[in-house]
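Please read through the structure below; I'll follow up with questions.
All protein chains but one are shown at their positions in the complex.
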Amino acid sequence: MNAVARRRAPMPRLALTWFRLGAWLRSPKPCLALAGYALLLGFWYLSVEVFKLPRFAGMPGLTSVFHEWTSRNPTYGISLYIPVYWVHILVSLRRIGIAFLLATALGVPTGLMLGWSRAFKEYVFPLFEILRPIPILAWVPLAIIMLPGSELPVIYLTFLASFFATALNTMLGVRSIDNSYILAAGCLGASSLQTFRHVIIPGALPFIFTGLQISVGVAWFSLVAAEMVSGQFGLGYLINTSYTSVEYPTIVIAMLTLGIVGYLSSAMVRLAGHWLMAWRVPQLVTDGRR
Amino acid sequence: MTQQAAIITPDSGRLLRFRTAALPRLLFNRSSRRAIVSILAAIALWQLGATSREWLGWPVPVLGHVPAPDAVLVAWYHVLGDAGYWQSWYQSFLRVAMGFAAATAIGVPFGLTLAMSPTCRGIVLPVFELLRPIPPLAWVPASILFWPTQELSIDFVIFLGAFYTIVLNVLGGAETIDIRLVQAARSMGASRINIFRRIILPGVLPSIGAGMEVAIGITWEVVVAAEMISGGGSGGASGAGGGLGFFIWNSYVGGSYPDIVVGMISIGIAGYGSSALVRLLQTRLTPWLEAR
Amino acid sequence: MSLVSQKQVRRGAIRIEDAVKIYDPEGAHILAVDHCSFAVAPGEICMLLGPSGCGKTSLLNAIAGFHRLDGGAIYLDDEMLCGPGRRAAAIGPDRIVVFQNGALFPWKTALENVAFGPVVQGRLSKPEAFARARQLMADAGLGGHEDAYPGQISSGLRRRVEIVRALLNDPAVLLLDEPYRALDALTRSVMHEALLDTHARTGVTIIFITHDIEEAVFLGHRVVVMTARPCRPKRIFDIDLPRPRDIGIVASKRFRELTAEIAGTLDAEALKSFARGEKEGHAA
Partner (left out) sequence: MIELRHVSKSYGPGRFARPVIEDCSFTVEANHFTVMMGPSGSGKSTLIRLVAGFEKPSAGEILVNDRPVTGPGQDRLVVFQESALFPWMTTRENVQYGPRARGELTGTGRARTDFLLEKVGLHAFRERYPAQLSGGMQRRAELARALVNNPAIMILDEPFRGLDALTKKMMIEYYAGLSAESPRTNLFVTTDVDEAIFLANRLLVMSHIPARVREVIEVDLPRPRSFTRILLDGRANALKMAALSLLHEEAMKAFGGGNIPAADFIEAHRRRVAAM
C-alpha cells in the first residue's frame, strides 16, 4: 500500500514545484532580489575600495576578498585551491554532523516523552527550565574542564544548543496534535504504545522538523563561538586566527563560507522534512484552492 | 475541555456537594512536588559525582571534574561581597540593554517598512537570507575592525543577533494580519495613518513581543560569547567589570573553577529575569490575547 | 466477524441513569449535565438535539470514556461502563466516536485509516485488514479512493471514510458528534442517506448529536430534546416515519408536523442559550 501511495505523491509535488518556480520567475521578485544583492555588493565595493570612507578603510574590500578566494596562490594562505581551507570546512561539518545527529537522536525521544507523559514532564521539565536560561556559551570553560581533549568540548557545546531546540519543539509538536486524533486512536482500540507510534510521532513531525531547522541554526551559532574560543581547525577558529594574525580578507572568506555551508545544511533538513511528510503536500494544494 | 463556559448557572450552588477536592490545587501540588524531587535528585547526583574523587578514589567521567555544589555555594558567598562581581552584572546588563534596545528601536520600524512595501521587501529579504546564516559571532573580528572602540563592537554584535529575529518576527506578524481587517477599515473611511496606528500596529504587536522574547535570549548568548572572545571589552584589562561572560572566562583562566559555575548560574538568573521582564511587557501590551 | 449478524442487532443498549457532569475550570463550577437519565434501545438511532454548549458533548464523552462522570451511571448492555466506584468508562472499540471536525489521520491513506482498528487491536493481520477495508469501502461506495490521503478527498468523502473506519471494528454503539456540521446542506442530505443505508445494513446503535432539527427528524428513531445548560432531556419524541427513508420524506406532512413540534420545544432553549452567548462547541 505504501508503495502505491508513494508513487502517487511525487506527481503533484513536481507539478507544484514547477508551478511555484514559474510563478516566482513571472513576478518582479527575481529582479528585486538581484537589485538587493547589487546594492549590498555595490555598497561594500564603493565604501571600502572606491571612496575609502573613514571607518571602512581598514576593512577587506570586495575585490581583494574575491581575488584572494579564487587565487591559486593566495597572499594569506586560504583560498578555494588550498587544501587547508577544505579541511577547516570538513572539520566544522564533522562537528556539526556528530552534534546534530546526537541531539536529534536524544532530543526527539526526550521531546516526545515530555509531550506524551505527564509524569515524565513533571519530573524532567523543571531541570530543562533551570538549564535553559544559561547561555550555551557560558558552558565553554566548564565543558573544557569536564571533557577530555579539545574535540569533545566543542561537540558537547554544539550538541547542547541543538538538543534544547529539538526537544522543546518536539514537545510543542506533541502538544499541538489535535486531541481528537488521540481519542480516535483510543476508540479504535490502539494501546498507548500504538497511539504513540501511529499518532504522536507522525502528528508531531511538522514541529519536529521546525525544531530541527532551528537546531541546525543554533548548532552553527554555538560551533563558531566554541571554535573561536577553543579548538584547532574549523571555520570559527579560522576567523579568530585570521584576526589575530592580521589576515583580514580570510576573515571575510570564512564568514561567507559559513553563510553558504549554514544555508545548505538547513536546506538539507528542510528537504528531508518535505520528503518525510508527503501527506502534507497534497493537503496544502487543496487548502490553497479553497 | 470541549466546553468553554464562563457563566455560572443559577443553580450551581447545589454543586458544591459533588466537589470532593480542589482539583487544580491538588495538581499544582503534585507537579511542584515532583519538580522539587527531581531538582534535589539532580543536585545530589551532582554532589556525589563531583566529590567522587574523595569517596571513590577516582573521579567519574564528566561529573568528576565539575566543582561540587557546596564548593559553588561557598564561592558564591565569597563573591557576593566583591564589587567586581556586581560590576560584571552591571556591565553585561548594560550591554544587553544597549544591544537589545538598538535592535528593537531599529528592527521594529525596519520590519514594518518591509511589511508595508513589497518593493523594499523584495530587495532586502534576499540579502537578509544571504547574511542570516552567518552566525553573529563570526562578525566579532570584522566588528572590532570597524568600530572605533571595543565596547561599540561588542554592542554591534549583540545588536546583530537580536536584529534578525526581531525584523523577521515583525515581518511574519504583518503577514498574518487578516487583509480583511484592513479592507474593513478602509471601507469605513479610515485614513492610512489611522489604519497603520489602529490596525497594523496592534496586529503586529503579538509577534513583536514574541520576537523580543526570543531576541533577549539570543542577546545573552551573544553577550557571553563576545565577552569571552574579546577578553572583556574595555574594562577587561583590570580583570573585573568585564561582564559576566568575562567573569566566567577569567575564573577559568585563573583556575578558580567554582566561580565558573557561579558565573553560569548568575547569567542564568540574569537571562531568566530579563525574559520575564519582556514577557511581562508583552502581556501588558496585548491584553486581548489573555481574554479568551 | 460478519458485519451483518443477527446477534449484533441485540447489542448496543445504552442506559444513562442520573448522570451528572461538572466542569471546574479555575474554581468556577459549571454544571454541564444535571441528573440526566434516558435509555437507548439496541439498533436505535437516537438523536440528541439541543442548543450549542448545552452539555450534549459531555454526555457523549462520558459514554466514550473520555471524561468521567461526577455522579450517576452509564450502562452498555446492562454492563456498567461507569458509575459508583468506577468514574470513567474504559475507552475501547465497542463505542466509537466520530468527531465534529473529523479525525481521519492525515498522514495515512484512506485505506490505512480504515484498516487501522483491527490491525492495532491485533484482530486481523495487515493484509487481511486491508482486504476487509477494501471490501467495506467498496460496499459503501468509496471504491477508488483507497490510496488518497484525507487531504486529497472532499470533506463529504472524508466523513464517510471515517464512518467506515468505525464500522470495521464491529462497534456496539456509534457516537456521532455533529459529524456533518461543516458540510453544506445538500452534501449533508447525501451523508444522511448514506448513514441510514449503513445503519440498515449493520443495525448498529447510533447516538447522534446535532443542532439541526431536520437532520434529527430525518435520521432518528427518537429525538431527545435537551435543555440548555445544564443538560437533561426536556422531551423525547418518537419519530414514527416509515423506514427506509429517503430525501422525499422531507416534504411529507408528518415530517413537517414533527419538525414544527420539535422546533417549538427547542426554540425556548435555543433562545436561552443564544441570549446567554454560549460559545458554539469547538467549531472552527
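Annotations for the structure displayed:
We just call them A, B and C in the order they show up, numbering each chain from 1.
Throughout what follows, contacts are C-beta pairs under 8 Å (C-beta built on N, C-alpha and C of every residue); 3 or more make two chains touch, one makes a residue touch a chain.
Since the model is a prediction, treat every value here as computed from it, not as a measurement.
In the complete assembly, the contact with the undisplayed chain comes from C:E215, out of C:E44, C:E162, C:D177 or C:E215.
Only one of B:A35, B:A50, B:I199 or B:V223 touches the chain withheld from this view, namely B:I199. Residues touching the missing chain, restricted to chain C, are 51-53, 152-157, 178, 181-187, 189-190, 193, 210-213, 215, 246-248, 250-251, 256, 259-260, 263, 266, 270, 274-275, 277-281, 283-284 (touch as defined at the top). By the touch rule set out above, chain B reaches the unshown chain at residues 6, 178, 180-181, 183-191, 194, 198-199, 202-203, 205, 286, 288, 291-292.
The working rule: only the chains that are shown with their structure count from here on.
Centre-to-centre, using mean CA coordinates, chain A is 20 Å away from chain B.
Chain A and chain C have Cα centroids lying 46 Å from one another. Of all residues in chain B, only 1, 30-31, 34-35, 37-39, 42, 62-63, 65-66, 119, 122-127, 129-142, 144-148, 217, 220-221, 223-225, 228-229, 244-245, 248-249, 251-252, 257, 260-261, 263-265, 267-269, 271-272, 275 touch chain A in the complex they form.
Listing the residues of chain C that touch chain A in their complex gives 64-66, 91-93, 95-97, 99, 101, 103, 105-109, 111-112, 116-117, 120-121, 130, 147-152, 165-166, 169. Only residues 1, 4-5, 8, 178, 180-181, 183-191, 194, 198-199, 202-203, 205, 277, 279-280, 282-287 of chain A touch chain C when the two sit together in their complex.
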